[in-house]
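A single protein chain has been omitted from the complex, and every remaining protein chain is retained in its original position.
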Amino acid sequence: MTDAKVSGTAVRADDDYPWDRTALRSELATVSQEPGATKPQPILAVDNVVRSFGGVTAVDVAHLEVQRGAITALIGPNGAGKTTFFNLITGFDKPSSAKPRFGGGNGPFATWRFQGRSLGATSAFRVAQTGMVRTFQLTKALSAMTVMDNMLLGAKDQPGEHILTALFRPRWKKREAEIRAKAEELLVRFKLDAKKDDYAGSLSGGQRKLLEMARALMSDPAMIMLDEPMAGVNPALTQSLLGHIQDLRDRGTTVLFVEHDMHMVRHISDWVVVMAEGKIVAEGPPDTVMQHQAVVDAYLGSHHDQDLGDDSVLDEDFEQAKAQEDAERGERTAAEPDGEKA
Amino acid sequence: MDFLATLFTDFGAQILSTVTAAFAIAAIGLNLHFGYTGLLNIGQAGFMLLGAYGFAITIRFGGPFWLGVLVAIVAAVIFALILGLPTLKLRGYYLAIVTIAAAEILRIVGGNQSLGPVTGGVAGIGNQVYSPAFTALSPFPQDGSFSLGPYTYPLTVGDSWYLRIVSWIVLALVAVLVLLLMRSPWGRTIRGIREDEDAVRSLGKNVYLYKMQALILGGVIGALGGMLFVLGTSVQPDSLGRSTTFLLYTIVLLGGAATVFGPVLGAVLYFMVIIGLQDVVGQFVPPEIMSQQQVPQFGYIVVGIGLMLLVIFRPQGILGNKKELSFGD
Partner (left out) sequence: MLVAALGVLSGLLLPALPAQASSSPTPSASSSAAAGDSSAIRATATCAQTDTTACVAGTLRDADTNPVRGATVTLAAGGTPVATKTSAEGTFSFTVTAAGRYTLSLDESTLPEGLTPGNGTERTITARLGALSPAGFALEGAQQGGETDPEATPQGDTSAFGRFWNQVSLGLLLGLLLALGAIGLSLVYGTTGLSNFAHAEQVTLGGFLGYVFAVQLGVPFVLAGVIVIVLCALTGTVQDRLIWQPLRRRGLGLTQLMVVTIGLQLALQYVYQFIFGGGVRPVSRTIQANTGPLNITPNAYIAMAISVVVLIGVGLLLQRTRIGRATRAVADNRPLAAASGIDVDRIIRLVWTIAAGLAGLAGLLYALVYGGIAWNTGAELLLLLFPAVTLGGFGTAFGALVGSLVIGLVTQLSSLVLTAQLRYASALLILIVVLIFRPQGILGRRSRVG
């Protein structure tokens, strides 16, 4: 917890928690590799979440736990139900298995707990307020506002957002300055500082992804859910973004992300959950999960063009990446705790 | 030359008039809905009418002036709640449909003869019923008039300086209120909602509450506009129908949606165009082609086409910023 002073992302004073990544991974290594396996410290536990559109069942998750403080990847072929699952968990959609408002119906009903709080019937904004913030697969940068305004909107605890307080500038000026400083810092980290006064509409597709991610971090979420954060981001930036994501984790933020790029998945995730046709078909550490028959079936079944050759060399590849990454990290922490100005 | 002199005198009279100020106020309310928050309220005239009724009826039954104002405001708040509660969680056109329908129903019900003892039916309520409560508060002498250049109006009674001054003061207060709000974090959230409410929701803001606040505030401002409007004329349900709402849209879009002073500029320009039209038609167009009675109809045709052209070719109006303008989806 040496970087407790680093602003931007809060550090949780949770002492029995393995901040250390190797400790975390070794702890996760003991977890059974069954779909729906119990985790040592789940931040999110989901039960019986089903969503069907007409006849098609898009999501059917019987049980899933997400480990606190870990980077969990959610992968699966197109149409597997990943985005729909995100929508359900964050309150943007309602499970078909939700408990009916006026009673009746036959269970099991969908329930999920985040940090011990039940979120079954919580509206999207309240889910975000409890500390679970998501980004969207199709970016939702607010193009008619400046990059800075986008960022400021992400902050929490701004009294000026209350309609009556808003009229008295002195009551919110101080907090505004604080969140502005924080926004500047995040923008620097995400290499958007030069653009801060431009309209978000003028950003490129990749920059919008970055903005959305940075904006989500403004509220210091306990868990951030990223829907394909790297789609459309150029490789050079991807590298540094991967660094950010790991950084987040190391400061105590739980990350759940959807990604199609296996390199990235292998590179940073601590745990991988595989979805196919709405169900969780496999779980496990990144270096072994791809060998599950269920995963190969899932990808082969729907996507013959999937780069499975790549997967066959996964182990070797991963070790290499890991070594490289560790080297980088060591360098970084030694030189600058912030890790960014290098 | 004579014609031009009349024209410009008429312009001046119209710019100063209560009607212009009242419409500017109602348009500021609509701008808060449509321009800033992206709420498609097509029943702003309903809020005006409600304010007018609330005020006039209270005084008609013996209430004091300030109670009348309070009733007008409370009525607008309740109306906004009824319209907003079922629709603000849904896509924009639901609010559009419900507001236009509710405003029309209000007009139809208000004009219903069976409510004559209360609302005055179609004929409405003459301003001699409620004006005295207002003029009694005047700081000016009750009698006498005052001339400023070519403009001579009574000091307190009727179409007076007093009414004009009060109207413009209210307008200024409302404009400052909106200015303060829109420059605050509240305003930032509102602008975010206009563009993409899901994005704002994902950042932990209670979008429904914000939209409701905007709907209520804009509606109350509309009711104030309606009150001032009828202080100058009389409460007549048919004079505050949907054409009035469309006219307010034209005013907002002409001046510039999502700007504080756009609605004021829009109102002034709009009334200048109408007065100009009236004077020109009266002077140059033979009555077989267009009778004086058809001028208002022609005016509405112009408003309709103007609205279309504005939205298509200059959605930001005169004062707006195109980059900042977003009409949702």
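Letters A and B mark the chains in the order given here, with residues in each chain numbered from 1 onward.
Note that a contact is a pair of C-beta atoms (placed from the backbone, for glycine too) under 8 Å apart; a residue touches a chain by one contact, two chains touch by 3 or more.
Not measured: the values here are computed from a predicted model.
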{"item": "Hidden partner chain, touching residue among B:P154, B:G204, B:G262 or B:G320", "value": "B:P154"}
{"item": "Given B:G29, B:G51, B:G68 or B:G111, the one touching the chain that is not displayed", "value": "B:G111"}
{"item": "Listed residues B:A123, B:I165, B:L180 or B:I318, member touching the removed chain", "value": "B:A123"}
{"item": "Contact partner of the left-out chain, one of B:T18, B:T58, B:Q213 or B:S234", "value": "B:S234"}
{"item": "Absent-chain interface as seen on chain B, which is shown", "value": "38, 40, 42, 82, 85-87, 89-90, 92-94, 96-98, 100-102, 104-105, 108-109, 111-117, 120-129, 131-132, 145, 152-154, 157-159, 198, 233-234, 236, 238, 242-243, 246, 249-250, 253, 291-294, 296-298, 300-301, 303-308, 311-312, 315, 326-329"}
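Here, only the chains that are shown with their structure count from here on.
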{"item": "Distance between chain centroids, defined by C-alpha means - chain A, chain B (Å)", "value": "47"}
{"item": "Contact footprint of chain A on chain B as seen in their complex", "value": "177, 180-181, 184-189, 191-192, 194-196, 198-208, 213, 217, 323-326"}
{"item": "Interfacial residue positions of chain A with respect to chain B in the complex", "value": "90, 92, 123-126, 128-129, 133-136, 140-145, 149, 152-154, 156, 158, 160-163, 166-167, 169, 172, 176, 199, 201, 215-216, 218-219"}
